[in-house]
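Dumping the structure here so I can ask a few things about it.
Every protein chain but one is kept in place in this view of the complex.
Up next, subunit A:
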Amino acid sequence: MTRIDDTFARLKSEGRKAFVAYVMAGDPDLETSTEIVKGLPGAGVDIIELGQPFTDPMADGSTIQKAGQRALAGGQTLDKTLGIARALRETDQTTPIVMMGYYNPIFSRGVDRFLAEAAEAGIDGLIVVDLPPEEDAELCLPAQAAGIDFIRLATPTTDDRRLPRVLQNTSGFVYYVSINGITGSAEAQADTVGPEVARIKRATDLPIIVGFGIRSPGTAKAIAEVADGAVVGSAIVSQIADGKPVSEVLDFVRTLAEGAHSA
């Protein structure tokens, strides 16, 4: 059992939905970012998505892109991102960490070396936006062989014919992208997301977590009600961009977590 499997088993036994929070590693700086990550489990976060900054985040809106630029300008590197995971593992052995980002920094490091370092740092899963199933040989299969979950995005364009291909080799959970678009854009609608989640559920036993376009406790609750959990990213990153102190950022995260957990 991995930390991700354990987490979903525990949530299921408690009858609760998962709340997943995304933050960009190194934003606004390494120290603050590490402090925020270490505070997330206490704020009710069940799974942490740790963004690895990239110069060219094609699937992200301006909020996440600017967070990445702030992090890179502050000297954030892949090593430092793994360092944040290690720092969390000093105080927390149970909260899963999913590293999210783009393939090039991993490819540049070398896939085998990266996977060994990520496993050692306590990373449980990977979401790599620009690696569809057609490129599974690049990272997905080696990651699973190394004991790291490869979490795939399913989208409104993933039709029934394509769905088996997307689900094959997916582990941990499925990340359903609520809209056709980029992060931080149109608001997710529970009445359109619900049937889509149900459609995917018919094809897999994996938990379905929904992200993109969830900004408020109310939306987090509405979406969590029709799925196994909700992800919030840009809305949290916006708080960090506004220069809010760590305690206020974590208070905001807590309201989102309570929203999702009330579903």
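Here, a residue touches a chain if its C-beta (ideal position, glycine included) is under 8 Å from a C-beta of that chain, and two chains touch if they have at least 3 such contacts; residues count from 1.
Quick note on the criterion: contacts and distances are computed from a predicted model.
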item: Protein that the absent chain corresponds to, by UniProt name, given "NADH-quinone oxidoreductase subunit M", "Transketolase", "Tryptophan synthase beta chain" or "Cysteine desulfuration protein SufE"; value: "Tryptophan synthase beta chain"
item: Hidden-chain contact residue, picked from the options A:21, A:47, A:115 or A:131; value: A:131
item: Touching the absent chain when the full complex is considered, from A:182, A:210, A:227 or A:240; value: A:182
item: Residues in subunit A touching the chain absent from view; value: 53-59, 61-62, 65, 69, 72, 77-78, 102-109, 129-132, 134-135, 152-159, 162, 166, 177, 180-182, 185
